[in-house]
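For reference, the structure is listed below as structure tokens.
Complex shown without one protein chain; remaining protein chains in place.
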Amino acid sequence: MVSSSSLTEMLSSLLERQPFQRNTPIDGAVSALCIALLDAPSEASGLQLAEDILQTVKSQSEDDRDSFFHFLNDELDVDADRVLEMAKAYKEAPTPSTYAALAQAAEPKRQELFRKLNQASNATTDLVQLRAKLLKRMRDQPELGRTDRDLLHLFHSWFNRGFLVLRQITWESPASILEKIIAYEAVHEIQNWDDLRRRLLPADRKCFAFFHPAMPDEPLIFVEVALTKGIPDSIQSLLSEERQEHQAEATDTAVFYSISNCQAGLAGISFGNSLIKHVVRELSLEMPNLKRFVTLSPVPGLTHWAKKEGLARLPEDSQKLKQMAAHYLLDKKKSDGRPLDPVARFHLANGALVHKIHTDADVSEKGIAQAAGVMVNYLYDLPKISQNIELFDCNFEVAASSSVRALAKQANRAQAARTE
Amino acid sequence: MVSSSSLTEMLSSLLERQPFQRNTPIDGAVSALCIALLDAPSEASGLQLAEDILQTVKSQSEDDRDSFFHFLNDELDVDADRVLEMAKAYKEAPTPSTYAALAQAAEPKRQELFRKLNQASNATTDLVQLRAKLLKRMRDQPELGRTDRDLLHLFHSWFNRGFLVLRQITWESPASILEKIIAYEAVHEIQNWDDLRRRLLPADRKCFAFFHPAMPDEPLIFVEVALTKGIPDSIQSLLSEERQEHQAEATDTAVFYSISNCQAGLAGISFGNSLIKHVVRELSLEMPNLKRFVTLSPVPGLTHWAKKEGLARLPEDSQKLKQMAAHYLLDKKKSDGRPLDPVARFHLANGALVHKIHTDADVSEKGIAQAAGVMVNYLYDLPKISQNIELFDCNFEVAASSSVRALAKQANRAQAARTE
Amino acid sequence: MVSSSSLTEMLSSLLERQPFQRNTPIDGAVSALCIALLDAPSEASGLQLAEDILQTVKSQSEDDRDSFFHFLNDELDVDADRVLEMAKAYKEAPTPSTYAALAQAAEPKRQELFRKLNQASNATTDLVQLRAKLLKRMRDQPELGRTDRDLLHLFHSWFNRGFLVLRQITWESPASILEKIIAYEAVHEIQNWDDLRRRLLPADRKCFAFFHPAMPDEPLIFVEVALTKGIPDSIQSLLSEERQEHQAEATDTAVFYSISNCQAGLAGISFGNSLIKHVVRELSLEMPNLKRFVTLSPVPGLTHWAKKEGLARLPEDSQKLKQMAAHYLLDKKKSDGRPLDPVARFHLANGALVHKIHTDADVSEKGIAQAAGVMVNYLYDLPKISQNIELFDCNFEVAASSSVRALAKQANRAQAARTE
Partner (left out) sequence: MVSSSSLTEMLSSLLERQPFQRNTPIDGAVSALCIALLDAPSEASGLQLAEDILQTVKSQSEDDRDSFFHFLNDELDVDADRVLEMAKAYKEAPTPSTYAALAQAAEPKRQELFRKLNQASNATTDLVQLRAKLLKRMRDQPELGRTDRDLLHLFHSWFNRGFLVLRQITWESPASILEKIIAYEAVHEIQNWDDLRRRLLPADRKCFAFFHPAMPDEPLIFVEVALTKGIPDSIQSLLSEERQEHQAEATDTAVFYSISNCQAGLAGISFGNSLIKHVVRELSLEMPNLKRFVTLSPVPGLTHWAKKEGLARLPEDSQKLKQMAAHYLLDKKKSDGRPLDPVARFHLANGALVHKIHTDADVSEKGIAQAAGVMVNYLYDLPKISQNIELFDCNFEVAASSSVRALAKQANRAQAARTE
């Protein structure tokens, strides 16, 4: 065993002499460094190697990174033969040692590699960004999904809810965090710092984010909250510069009007559910004046679905548009039985119910395009959340207010009439 | 699916009616709760279950906990047949989906259970304490080692070095942390708060600990450091109440005189190496006056080894005692080739060398009993650490100063003379 | 003007040559340094001088310090002639410049000296400790009261309520602060760290202190609070190791059972009133379950007063003892009209009322000696506090519950009967 720096030198000189390495010299070095890291017999020798690898990978050309991904996917894969052998041995004699042997055989080496890489400083952020790049490559190279499965598995363990930290984002927060809030807002764009201040500073505006201790400068997900009197029916009014501010104590409703995931590399790990639950708890403790928790949510799939159904365009009549939206949200399901609309899926699985449907509620270009201006309030009715979750868990039953139910029924009746 | 609280009720009433559950009603409930948690289709329904389970397990009787351990070990074990099947499928067609199926089959359900339990607040501490209890049971029931292997595997991932936080422990630290330092000090007992102050407050005393963000009140490991002029030769002088304090800038040596692991449930995960490395870096940045980093370490295995060798007691002559200690540390190895003495193993693997041997260095009862008063300085010689690690990694070559080498050689010669 | 260090040298060599300085060389140097500091034409040259002066004064012999005090008192006094002159000039022409001249003349130079000294690091603590020493000397040398008046005037300005910071003291607080809480507790001694933990850690115990930003390690005053069910009648029960702890939410009463001033050098500046007000506000916001705020207070002057009245000893009969205590608290006044008992004065001026009197309430040696075991609950009845303050401010009317009033009346009647 040699030290990492002398090893790097050694490998470099070695590789120069080896003709088959010519085309991918850097990746050649990276894969060799990875093997060295996996073989490092003592903890003490691994750290520098880990830092070298992450540094190299960050500045790799795309081709080199491709080679690296395939090295991970193929060379550090699980050895099926060995798994078979160990599983048989375990079946015959299920002892701790045959068990350990099986467990080790069944875990691909890249898993251990990722763990060892994570010792380096700032490594978690690097690995999350590595997965973001991997996910992009998977569009063309689906076989890389094996490696992705292992990263996702690891991230599930590392980004376990128990490790997350809820922090309120305020106008007192570090600018370095705030500029990321501006960058990551995905639902209703934040134009600039003045716009951001309008969303953070007034007494009737709040923002909360989850962070992971190993990525203290990177929000994972955040939700923006407006405190209002009554339930809002338009995102433009809610965010208007001219709106009247309220004293926090004078409000009765907390409106979750935007939830944004921040890390492409953490796709597949759901934080939103937990975030909303924590924020509802936090707010209801702090402000007993709050009587209800609702969203003001887009209906991203409405136009798209209508087109598929053959409708050239959505009805202009407000009532009919609401009926159609209610029908879409309550009755239209994916093949697995869950609601067709992704935002509906999210809030319903969290225990909310479809409370109210508004037209002319988002008249931005995007709002008109995706749902003809329709928005929805999902209601988090605290005493009913558990029950809603159960019913949704059991048979994807969609909880809704009676008025929304009525709208959906009218739509069904109208449709029945048409198809008769 | 039902909510956790109504589920608990339901299960309780159910279990009462089921005769085979009669003997272990509580554990029966726990295992049922665990299965419910594993089956929970949505994240939203799991958290309360997780908290219920951890709460119950904490207050279980020993018998019930035994049943719980065996439930984990047997009922939530890996299914070897299914692993075989999936491994074959993967071998035939190594696609992402066959890979995911194999990976899932190869991971026992208890692993997923532990991850889900960890969502509850304070769960990480609970799980670490659960493993401490499991390790105790394993003395009689080694087959529980399978479950332990999974906990250890998970903890390796969670307590990854990249997630640890180094904090200096000072007289400004919270009393709630300090009382744990008093409780956990394993090498040279801290008598009381005055004694603790003497180890923290003077300018020539320091203490550093690793923490995990999910266990902010629990040190994982800590090291106590004395700043001295020259290398100390007696732990009693070093800790004497009458000693003369130095200005930190007037010292030239940092002495690691005590390293204590705090969490029995994290046995098998080594933090000491990394802690020493971080502290050396921290101190050398902060105090350029420090010229060397040494330990003042016990030789816990000396008397024990000598007895095994047939020596009724260690030599009284100081020189002969030093020779014997040098011989023991440098030449005596375990069957795997590593040094016999555990403290030597630790520091040598970290890249230190055996620098000097002192007699009358620990005249406490314990120090006399385990090593006739002998202590050792291991030296962390910064430019040589990498090389020492490599040599130790390769063939367990023990690095030592020339004077200690000479002592060992004299011992060998004397022995040779005797045995001739 | 010369730099402070060369000035020190210069002065030293100067003083050696001057015979009349021989006896008080150090103080000679100090007074010269003080004059140099007052004359320093630029800010830049003063800081080092200030540090030198404070350092010297700290380590002065008592004689030298006496000389220093008299230097301050006499040499840096106000010049009455100059005040007369400037007052006349101002009277004739009240312009900003004659005003400034008068203001400057009327302020003794020591006032400016203290302000300039305060630029040095940690100077505020040093000056507070200097006044503590001054106060001691004033017992024999009352004329030093002139200097004291200036320090007190300055401290009134610096320790203005608006600059104080309220901090909760918990078991998480730095040990360096906690050891001061142990040292400064003046009412019911804290035996050791275990005793301290019993007063901080349980959910039904709290402690709050005021700090000044320039003395972050020094509490100025602190109050210890017990949360109870009902109003306590014995300090020994309240502090008993065997007492049953309560959940904070299950309590209905906050008991201020000990208030301790920490800084002898801040005598004459009252923090207690403001502290209690802040703590009542803090607690009532945080715990809506609290229905009342009371004290469990000693009656330090009872025995002393009784002796003066010619009573050999207080009555053994519990009822008679209560009557006498009520009479003492409600009816006995100082010449200025305020209550005779100092603790009563404090709480009544803050707006509390005498709520209940207990016998056998403090059976410690001190409690028996000063009040035959009697203690009092003063009640802070939030809606009545303003009114109580007004009435007390107007004519020192003592607010009391009807039952305590009745006790006092019985005492008066009994006395009347006796004296008839």
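For clarity, chains are labelled A, B and C in written order, and residue numbers in each chain start from 1.
Everything that follows uses one rule, which is that a contact is a pair of C-beta atoms (placed from the backbone, for glycine too) under 8 Å apart; a residue touches a chain by one contact, two chains touch by 3 or more.
Quick caveat, the model's predicted, so the values are computed rather than measured.
Displayed chains that the missing chain touches over the full complex: A, C (touch as defined at the top). Considering the whole complex, the residue from A:178, A:220 or A:379 that touches the absent chain is A:178.
For the chain left out of this panel, the touching residue among C:29, C:57, C:76 or C:123 is C:123. Considering C:57, C:72 or C:102, the position touching the chain not shown turns out to be C:102 (whole complex). The chain that is not drawn here is touched, among residues C:38, C:187, C:214 or C:287, by C:214. Mapped onto chain C, the footprint of the missing chain covers residues 1-3, 5-6, 40-45, 47, 77-78, 80-81, 83-84, 87-88, 90-91, 94-97, 99-100, 102-103, 106-107, 115, 118-121, 123-124, 142-146, 148-150, 153-154, 156-158, 160-163, 165, 213-214, 270, 273-274, 277, 349-351, 385-387, 389-390, 392-394.
On the side of chain A, the interface with the absent chain consists of residues 171-176, 178-179, 192-193, 196-197, using the contact rule stated above.
The definition used in the following text is that only the chains that are shown with their structure count from here on.
Chains that touch both chain A and chain B: there are none. Because chain B and chain C carry the same sequence, their contact can be compared by residue number, and over half of the numbers here are used by both.
The most central chain, judged by the distance from its Cα centroid to the centroid of all protein Cα atoms shown, is B. Averaging Cα coordinates per chain places chain A and chain B 35 Å apart.
Averaging Cα coordinates per chain places chain A and chain C 57 Å apart.
Averaging Cα coordinates per chain places chain B and chain C 50 Å apart.
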